[in-house]
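One protein chain is absent from this view; the other protein chains keep their places.
Letters A, B and C mark the chains as written, and numbering starts fresh at 1 in each.
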């Protein structure tokens, strides 16, 4: 973890509401793991003093380039869209605990909306380790579906479900997931982006004895474990515990998460 | 007076501490007089909500282009330097009472530092009306002297005095002024930019029975007469009165000014 | 059609947006459609003439400004002879802001303006931080607030709006005191006592050393004060402090305000009040809300 400047290689929209930023992070001297995040100064620190947490969407160790996929939401991400090639971004990271890959078996990733930004890096790593990866992408509309082609390109099998096509109900996703669990040797399941899907994955992991992990979100101030802004409750050994998403997470075993 | 947008034609430094901005003010439909000012939104209205008053440095009625000459001082003027050709500035103006020209006789203008920004437009108008114009420019260093060539170009006679050359004492300026008053048929004298010179001009106007005017400065909020932020005290008919620089000034008869 | 009208005591306003005293005048006419305002609120007037405070009277701070104008006024007679007539041709009702150094002065001001047909209501500026030493004001004590209101109430039948100071430990107590004293509404609130020092000259950046902070910086404090005052009383509240856009106005209405006053935003953009009114309408339309009054105090506490 360090504070460093990174130069923008590219920053452009990938759909109506989502942008992608590519950074030259040669200043980084630590490995970056899927599920970890960076705490980013978006622009005008006077009006908007707080940094914004963004997951590693893609990290290339060789070229030391880092990519974020971000939803343009409020003032911070709006300011990010104003940044141009060669501008400098100030980052803290890599932060938090990332995903752990299963020793064996295939992975099932279930992402809703921008949740795919977080799971994408995991898909890449699993494919690099030659594991089978199945990804269910859920979104409001087909136009909101992100990175379908890229995931297919790296050899993941992608299933898309959307609200407008009425294919994204928890019931349908459960049916699809159970089919994959039965047929594809899924040993672990990962999710990010929707509370309803979190619950589903928790149930699936429990019912089918799968390793399961969830990437959580919380409003953050420090991002490094000092301020307790990002508290969430987990259950460990049947005891409720308040932990920090930024340092104890953002990835938690799905069995520990209180939904 | 109106609120309007103006596109930047040019914005560049003219010396180490001064910049000049040229605006396309075709939205303006009123005459603009020397000594009047505009109230300008400099940039980030979140951190710096207040507008900044800047005098008309030059206004060309035909092309409707407006120029400001500004000292880069604090956050507002610093933000102005970040503006580029084609960017839009939001202005209120023209505001305040400008200078009045003498019916006959020559003009003596005594400016210190950026005070010349205000007097320059007066010199232009007086020359356009074929009046003789003598300008004493005072500054810290020769490098800080502004618009010497331009004033000479329009046919004003320019005298420069500086602190580093030890020619700018009130005593020297008085001697030079008295010589000009004696020899050049000066009927009116104008000043802007220094309290010590204001006093001198008040004395000269009194001693030599000249028409005299002073352009004053004050911190402003509204710029249009509503808020009483810009109060200053004047003496009229031997009574002290609190007036507003933005609407009752910024130009006052030198005899009324309390220094 | 969206209904923007609101009631402040017996007064009905066409919309909730009005100027904050001291930041408004007929000079704005070329820059703003004054007839689209909910009400007109001229600068506070005092009984006899006052010169106001030393200069500089304003300075800028991050996201705000400090002022210590100190009520420059030519007295109530001049006000009636010159100021009130300058608003005569505008449609919205006029709320006269009055300011005194003693309770008796407030009473005399109210009595003097009581019969004036151009005055629709009185706003009692019991909260100016720029009049007395160290920012002291009547509104800092529940007792003096109550006494002041009661005495003024006896002097006039016009609706009385008590403009509270935010510089107190418990605004609830002051709000209740004003209500019990006979106020018809509250303005929450005046400016926050503040100070800034120029580190280069080491001088205060305000001639009067301290002044009142306004602008975006104070909004989260004002939203809290409105919420607290709304819980403590049944009076309609006029929210004031840091409103820069329609969303800020809606935020204050959700916290409990019936109406809002705009000050600093007018310095940023002279037609801010018109824009804010439009943005309130847009918000109501987008959320399918028929009347702005449906939003008052409707913050969702679960």
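The working rule: a residue touches a chain if its C-beta (ideal position, glycine included) is under 8 Å from a C-beta of that chain, and two chains touch if they have at least 3 such contacts.
Being a predicted model, the structure only gives us computed values, none of them experimental.
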Displayed partners of the chain not shown (whole complex): A, B, C
Residue in contact with the excluded chain [from C:14, C:44, C:61 or C:97]: C:61
Residue of C:79, C:106, C:146 or C:192 touching the missing chain in the full complex: C:192
Hidden-chain contact residue, picked from the options C:223, C:237 or C:292: C:223
Missing-chain contacts mapped onto chain C: 61-64, 66, 134, 140, 167-170, 192-197, 199, 201-204, 209-210, 213, 216-221, 223-224, 227-228, 242, 247, 250-251, 254-255, 283, 298-302
Interface with the unshown chain - residue positions in chain B: 46-47
Touch residues of chain A, complete complex, unshown partner: 1-3, 41, 45-51, 75, 90, 92, 218-222, 224-232, 242, 247
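By definition in this document, only the chains that are shown with their structure count from here on.
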Maximum centroid distance from chain A, chain identifier (CA atoms): B
Euclidean distance of C-alpha centroids - chain A vs chain C, Å: 48
Where chain B and chain C are represented by their mean Cα positions, the distance between them in whole Å: 36
Centre-to-centre distance between chain B and chain A (centres being mean Cα positions), rounded to whole Å: 59
In chain C, residues with contacts to at least two other chains: 62-63
Contacts with two or more other chains, residues of chain B listed in rising order: 46-47
